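Below you'll find the structure I mean.
Here the complex is missing a single protein chain, while all its other protein chains stay put.
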Amino acid sequence: MFIAATVAILLTMAFAIARMCVGPTIYDRILAVNMFGTKTVLLIAVLGYLSGRPDFLDIALVYALINFIGTIAVLKFLRYGGFGDTHDMEDSAGSPDTEPR
Amino acid sequence: MTEVMSHFNYLVVVVLMMTGFYIVIAKSNLVKKVVGLNIFQVSVFLLYISMGKIFGGTAPILDDRFTVYSNPLPHVLILTAIVVGVATTALAGALIVRVHEAYGTIEEDEIHRQDGDA
Amino acid sequence: MIEAVNTLLLLFMCVTAFTIVRQNNLFAVVMLGSVFSLLSAGMFVMLDAVDVAFTEAAVGAGISTILMLGVLSLTKSRERVTFGTPTLPILLVLISGAVLVYSALGMPEFGSADAPIHQHVADRYIEQSGTEVGLPNIVTSVLASYRGFDTLGEVTVIFTAGIGVMLLLGLRRRTTERGAIEEPPAPGEGHMRHHLVLRVTAKLLIPFILLFALYVQFHGDFGPGGGFQAGVIFAAAFVLYALVFGIKNALTVVPEWVTRFLIAAGVLLYAGVGVASLFMGGNYLDYGVLAHEPTHGQHLGILLIEFGVGTTVAAVMITLFLSFARRARKKT
Partner (left out) sequence: MEMVNDIIVWALLLTGSVFAIIGGIGILRLPDVYTRLHGAGITDTMGAGLILLGLAVHEGFTLITVKLFLIFAFLINTSPVSSHAVANAAHGAGVRPLLDDDLETDKATGSGDPA
């Protein structure tokens, strides 16, 4: 039964990668990466059962936490063009949100 | 064909390694070169970890239920290499930032051109 | 089944790598890089390297992506478009690839237990470390005890990289082209002020992340984890705080002198444990002499040096983030 779940998760990952590669806007990519992250969490959790040793869920737990931070960082970068306090919209002349493709 | 299947991991490692290598030598953008180096680095990690795997073995954390463990030595080497890798990536990033401040570009050939003029 | 998952993940990795080659938008390249690292962590779990997967999880998806974005925010986010493929690099890559494929086929089969790599020290680590060091996690035993000197070197490399980034980016204060030092906004005025949802969730999560970092730090002897991973997770919590509440507020939580002090303190603690074991009659970093019983000494020594590793890694990662985040973008 874990095999079924693994196959489903891998299939979803493939869809996410396809969306990630196709784009078209950067927000599609962020969405796909974020979803890919949660699918990795699930994959690691299920793989533990598949290999008969499910006590390594800490890795999945780390992903669940870090993935969120990564997404927030990406969005802050897009919105303000940087991570500092002085970075604001007028400062972000070269940031990708002026060229969404 | 069985030869290929039994060495599949190593072959993919070679493909990834060459992809990273190609980015490093063919692309002139410095940020992309760093990403290429990262790909190369991950492929080396995979090579090491693949060599340490034993079929039927389990993760090298002792437990009474298991007797066969995968080789822990590559894990130790790669574990530290990953953290060192991110530190060197940061150093490369800092250098790129300084290069951009000095030359106004992060394309390698433009930097060479500016140096040639000076 | 395991082989099938293995093959699929490797194929995904290849697809991602090829997309990176062809993608011109550097931002997308960085995002793809983070997917690549997620995939490699999945591979590491497949190949039984849980500790490595743990590190890659903490480093690749979070800190690494954030650092690359920091670089992009200070430079350009778009590669200049080039047409056609250069022949010389392709040729070079194909030739060296062919050589590597040829030699890869000469390697022992994947997963075989008779490969030369398993014949030497690994046996001893697996069979003896349980009694010699007394820890279930062999990786931690080897990392901190058998190869402790090597790890000290790695920690020093991280220390040096932190100092290097500080020298390259940190010294010139936030002077912009206008010549004025810009005052950051006052507390509460920081960015993401109107992102109420984010602020609440971040407040909710940060204590758990810190707690989890401590768990990883001190549970690393028994399960996957240890100083390297814990340090990165701890730094990630700080980064989240700085992102949501602004750098200035973050600096009131952990002032700069504290991180600078901790960068050195961790390495010093590690090396100090070695010196202590010298004084107590053992070899350098031989923890057996630290307590009256060798395994207790090993436990104590590993706990201390892992703590040193965690301190340095966390402080260096925080410094790296701050160096990139605080540098003002040069007007071009």
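Read from first to last, the chains carry the letters A, B and C; within each, the first residue is number 1.
Definition applied: a contact is a pair of C-beta atoms (placed from the backbone, for glycine too) under 8 Å apart; a residue touches a chain by one contact, two chains touch by 3 or more.
None of the values given here were measured: they were computed from a predicted structure.
**Q** For the full complex, can you list every visible chain touched by the one that's not shown?
**A** Result: the unshown chain touches A, C.
**Q** Which chain A residues touch the hidden chain?
**A** The missing chain touches chain A at positions 1-2, 4-5, 7-9, 11-16, 18-19, 24-25, 27-28, 30-32, 34-35, 38-39, 41-42, 45-46, 49, 54-55, 57-58, 60-61, 64-65, 67-68, 71-72, 75, 78-79, 97, 100.
**Q** Just the residue numbers, please: which parts of chain C touch the chain that's not shown?
**A** Residues of chain C in touch with the missing chain: 195, 197-198, 201, 204-205, 208.
Criterion: only the chains that are shown with their structure count from here on.
**Q** Using the touch rule from the top, work out which pair, A-C or A-B, shares more C-beta pairs.
**A** Most C-beta pairs in contact, of the two: A-C.
**Q** How many angstrom lie between the CA centroids of chain B and chain C, rounded to a whole number?
**A** Centre separation, chain B to chain C: 13 Å.
**Q** Taking the mean of the CA coordinates per chain, how far is chain A from chain C in Å?
**A** Centres of chain A and chain C (C-alpha means) sit 18 Å apart.
**Q** Where the centres are mean C-alpha positions, what is the separation of chain A from chain B, in Å?
**A** 20
**Q** Chain A: which residues touch two or more other chains?
**A** Correct list: 51, 56.
**Q** Using the touch definition from the top, which residues of chain B touch two or more other chains?
**A** 58-59, 63
**Q** Considering the complex alone, what residue numbers of chain B touch chain C?
**A** 3, 6-23, 25-29, 31-32, 34-36, 38-39, 42, 45-46, 49-55, 57-63, 68-76, 78-91, 93-98, 100-101, 104-107
**Q** For the complex, give me every residue of chain C touching chain A.
**A** 1-2, 5, 8-9, 12, 15-16, 19, 25, 27-28, 31-32, 34-35, 38-39, 41-42, 45-46, 48, 50, 53-54, 57-58, 61-62, 65-66, 69-70, 72-74, 76-78, 174, 182, 184-185, 190-192, 198, 201-202, 205, 208-209, 212, 216, 219, 223-225, 229, 233, 236, 239-240, 242-244, 246-248, 321, 324-329, 332
**Q** Within the complex, which stretch of chain A touches chain B?
**A** 51-53, 56
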